[in-house]
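Presenting chain A:
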Amino acid sequence: MPSRDKIFSRIRHNLGRGPLAEEAVNALKARIEGHVPHTIPKRTDIAHKEQVDLFQAKAEALAATVARISSLDDVPEALRDYLTAHNLATRIKMSPDPALDNLPFNMTPMLEINRGAAAPEDEVSLTPAFAGIAETGTLCMASSAETPSTLNFLPENHVVVIKASQISGSLEDSWARLRQKYGAGNLPRTVNFISGPSRTADIEQTLIMGAHGPRRLHILIVDDGPQD
Partner candidate 1 sequence: MQVTSRRFKEGAHDALHDENIQKAFSKVKSGFPVARAKTASELPEFEDLRDQARDLKDHILGNLDYYLEYFEDQVLLQGGRVHWCSSYAEAREVILEICRDADAKTVTKGKSMITEEMGLNDYLQEKGVEPIETDLGEYIIQLAHEYPSHIVAPALHKTKDQVTELFHESHEKYGFKERLTDPQALVNEARSILRDKFVAADVGITGANFLIAETGSTVIVTNEGNGDLTQSLPKTHIAVSSIEKVVPTLEDVSLFLRLLARSATGQEMSVYTTFSTGPKRMEDIDGPTNFHVVLVDSGRSDLLGSDKQDLLRCLKCGACMNHCPVYQAVGGHSYGWVYPGPIGAALNPHMVGLEEARHLPNASSFCGRCEEVCPVRIPLPKIMRHWREQAFETQVTPKPERWGIGIWAFFAKRPKLYRLMTRISARSLKLMAGKKGVVRKLPLMKGWSSVRDFPAPEGTTFMDQWKKQQREGK
Partner candidate 2 sequence: MSASSVENKKVALFVTCLVDLNRPSVGFAAVKLLEAAGCTIMVPEVQTCCGQIAYNSGDKESAKTIATQVIRAFDGFDYVVAPSGSCAGMIRHHYKELFDGDDTMMVVVEDLANRTYELTSFLHDICGYKPDGVQLETTVTYHDSCSSLREMKVRDQPRALLGAVEGLEIKESEDREACCGFGGTFCLKYSEISESMVDTKIDNLLASGAETLAAGDLGCLMNIAGRLKRRSAPLKAMHVAEILAGMGDKPGIGEGEN
């Protein structure tokens, strides 16, 4: 008997039944399609402006840094300021996302912008986020041709642009956004939830930043008004 059959027959035998009846199957299918949430922490049930503040506070508690800017046009200068402050390289690998097409990098001539997936030599990446989760200060990143996920991991420094309108309360809100874009039952190849920069405590339980992923995570929140 092929292993698949063996496994299923053992499961059913030990559960004391045969294959599920049609009625039960329909109920389970409806359950999957129903997307009913479990208890969602009350802390997320606040006005959008407060959610953005909570997102920032939580992200900072996770050792990410956050800057608030008033429009996408401010991204180049905010990026430059960040890199200068930390004495980092000025060669940037940026997501080929059309959302970032019109950033005025003419304001910051010292920044060298390349676009594409990450290469081992890239030291700084600039990417958009798909969504932000106030509950835990978490970024939700969805992979696509325009947003390759290696940019989230290979460079030592990861700078993320997120619009305030992309930030909402809970993890469940991200599922709703993803379903809206990709259709129920579908996800892009990679969905990363990022909560602060990379770290490890594998040597004597001492916390060390920058294990394999980015050592630094900088988040630029664009205050573009209410939630979309």
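Keep in mind that, in the parts below, contacts are C-beta pairs under 8 Å (C-beta built on N, C-alpha and C of every residue); 3 or more make two chains touch, one makes a residue touch a chain; residues count from 1.
Selection rule, in plain terms: all candidates are chains of the complex that A comes from, given by their letters.
These numbers were taken from a predicted model, which means no experiment stands behind them.
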{"item": "Touching candidate for chain A, same complex, options 1 or 2", "value": "1"}
{"item": "Chain A residues within the candidate 1 interface of the complex", "value": "2-4, 6-8, 10-12, 14-16, 19-20, 24-25, 28, 31-32, 35-39, 41-43, 58, 62, 96, 116-118, 120, 135-136, 138, 143-145, 148-150, 152-154, 170-172, 175, 178, 184-206, 208, 210-214"}
